[in-house]
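Complex shown without one protein chain; remaining protein chains in place.
== chain A ==
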Amino acid sequence: MLELININKNYNAGSINELCLFQDFCLKIDEGDFVAVVGSNGSGKTSMLNIICGSIDIDSGRIEVNGEDMSGKRDFFRHRKIGRVYQDPSKGTCPSMNILENMSIADNKGKKYGLGRGVNKARTDYYKEQLKSLNLGLEDKLYTQVGSLSGGQRQALALLMSTMSPIEFLILDEHTAALDPKTAEIIMELTDKIVREKKVTTIMVTHNLRYAVEYGDRLLMMHEGNVILDKAGEEKKGLQTEEIMSVFNKISVECGN
């Protein structure tokens, strides 16, 4: 379970450009939830993910994971239990290393990175099997440099890599935004499959309202650092894209865009 308690975050505190992003922000996410988060630019979606992962510091408040306070912990420490896929497909993989090396390095997450052989040959078949489940033909390209793969292939690989080791949370930061519509669809279906299979608690930020409605079992809409819409369970199942769209349009008009 993840809890954000009374989070306060100001940007440029004390200057004329001071921007209050979060004021006493609270959020609770239960174990096994698949939460989709939508909201306009600047509403605090990505900042929230960064706060959870420790990529940005908070001014005050607590971040609790299963009751343990994480707010003082460094980002890499928190990532030991978090898998994260970024909007930019190149951030989730190492471009100059081949697929096999990328899978191996991800497979070792949580263990020591010592002087043992980087690639565990005995696991190759397992990697192939995993890659095969992507249906992108990557299992035949084990020795291809990841830098030469397409954005969609890289993102699929990044998704696979981020969920290879046992993790408690999967953080998806607009992970389909940089892909073409068809590839985005494939990645989204893949995401759903992986989340269901691994039963991992997932927070997905997206600009695609349809994805937010179709996937996941809870939907949050954020606006100016607040959650203005929170639907879960049966309520979420009954949601229509149009409904969300109208709420979204309303807040956008208020902002003047």
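Operating definition for what follows: a residue touches a chain if its C-beta (ideal position, glycine included) is under 8 Å from a C-beta of that chain, and two chains touch if they have at least 3 such contacts; residues count from 1.
Quick note on the criterion: contacts and distances are computed from a predicted model.
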Choices "4-hydroxy-2-oxovalerate aldolase", "Acetolactate synthase small subunit", "histidine kinase" or "Putative ABC transport system permease protein" - which one is the UniProt name of the chain not shown: "Putative ABC transport system permease protein"
Contact residue for the chain not shown (choose from A:G67, A:G114 or A:P181): A:G114
Residue of A:G39, A:G92, A:G152 or A:G225 in touch with the missing chain, whole complex considered: A:G92
Contact with the hidden chain (one of A:S47, A:Q130 or A:S162): A:S162
Interface with the undisplayed chain - residues on chain A: 74-77, 79-80, 83-84, 86, 90-97, 101, 104-106, 108-110, 112-119, 162
